[in-house]
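Take a look at the following structure, please.
Heads up, one of the protein chains got dropped from this complex, but the rest are sitting where they should.
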């Protein structure tokens, strides 16, 4: 049985880099893309290129997320694919961390993922189909020094992903966690000429997301780790 | 070199069960124990038995935690041993979870651990000694269905513990995460007569905490998993 | 930069099921496929279908593996893609396990993987390109009761894969471990009519292998876990 194609996608935490690559690759597949970000100011060019709708939304705010999904319902329709890319981090010696920044790291990186996923899954369950992908980090598998807030956020995101996968896979919703280990190449972050492919190419990452989206339900990935060939791990 | 004995301890999330066993065993070692809990109403008997001071503190509130440590400074002194036991959980189908309850699960289970640990470590660092122990759960290693909030909280706690251990061990502060896998025996939760030792005995768990507290710095544990002999895992 | 296409592949442990799907999908990509198995008796139809050469080889025997690669050198050429699928298992109460069967489980499941990978990598290194994929199992991540021999073999295979990935990725050789969690559908093992997609479809698994083979070196997977939607984990 060929499984039915997906037609709508939501990318949260959109911006340059990975989200842009994802928007382009999904759009090329004929999927209608919605982009949500705290501010949509920088999304104009991408929206044109990927024929995407843009939505302003602070994913860590319950009201914002509810409004986002009400807007989606009324316009492009409930997304069958949801990718949560948003994250926030603060670094520094443990004793100097600002508790408010720690709260924000957890809120944006993990609690927002819960809020978005819950709204999305409510709309997916009646059809018993849909994909939720979380962009994780090596920080979600190993807690690094001077980086407790990000470790807390990305570990929590991985816990959320595992809990959802175990509960929702048998109900037809595919949930997966992508561990990105390394810096991502972008307009602002070029890689050194003498070290080709030492940063993750966002198009390369997007190809793995697309692969997971297309997996048949008899062979679903729950986690995949991606890193550049020269990355120490 | 025999390392210097610890003389003061703080247990957060005190109550019946594990915290009571910990208070007793530390007290028997001649360590002065402070007990902190959201409400101290139920701590009277334990306080008498373990000759402990009690403090009311909602560990998920920054102001409460700062006040707790100011009080400790002014009374029993800064704790050299800190054990974070507090947690909160809510369960249910993913789509029915109350976002406020999810926030509270993360706040009490993980963010409060950060707040307490930060205050504690600020006082330990000048002496380059101290122990911080986090009470984890199998939910912090594996995300279970219908239990996303607890998974998020306990995963975040494990990420916090790892980040702190990697940063603070070389500064003389011992940080460890104890994975408790199974139910804990208590006055309210007796084990079935036909299944002896099928619940974790809190005295047994406390013995492992005490062991970790006494470890010389040349052989520090960063994680230990405990479960009853008959527990499936 | 578009990376150069691979032209030759070796599948070890070939037979029905996953290896057949892999042979077909690689052949469709225009890749010349070599199939190695302890006995080639059952490979005739597949060899015709996938235009593949077949080789008899007990992968746990050093001499056999050396001969296999000498034969490849002289015929289809050194493989740029190597997939190690062979495994052997024995089950039963721990105290009743036959030590010889335990040895064989480790030899076929892990030591043979080393022998094949070493021969392959020797030929890949001068060109700084190639892919080595190991077919793992959930038994390589979690040791199950009554299954110590398979746990030993599959854990060892995962250790081999990690060590190779850390050493060889910076030298241009892509090494990845695919965790298969669940039964694989085959002519001999049909899935129950009332539980569609409850077994892994080998074509679905093969699609993930092909995806990994095509990954650009800026975003290489080191591990991916695959399981059917209804599989408990």
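Going by the order they are written in, the chains are A, B and C; count residues from 1 in each one.
Rule of thumb we're sticking to: contacts are C-beta pairs under 8 Å (C-beta built on N, C-alpha and C of every residue); 3 or more make two chains touch, one makes a residue touch a chain.
This structure is a prediction, so every number in the text was calculated from the model and none was measured.
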Touched by the hidden chain, restricted to displayed chains: B, C
Omitted-chain contact residue, chosen from C:17, C:79, C:130 or C:153: C:153
For subunit B, residues in touch with the removed chain: 1, 166, 169-170, 172, 174, 185, 196-201, 203-205, 207-208, 211, 214-233
Residues from subunit C at the interface with the omitted partner, ascending: 62, 93-95, 97, 99, 102-103, 106, 110-111, 114-115, 117-118, 121-122, 125, 139-140, 142-148, 151-168
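The rule is simple: only the chains that are shown with their structure count from here on.
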Among all chain pairs, the one with the most C-beta contacts: A-B
Per-chain Cα centre nearest the global Cα centre, belonging to chain: A
Angle, in degrees to the nearest 5, of the Cα rotation that carries subunit A onto subunit C: 180
Inter-chain centre distance, subunit A versus subunit C - centres from mean C-alpha coordinates, in Å: 31
Geometric centre distance via CA averages, subunit C-subunit B, whole Å: 44
Residues within subunit A bordering two or more other chains: 166
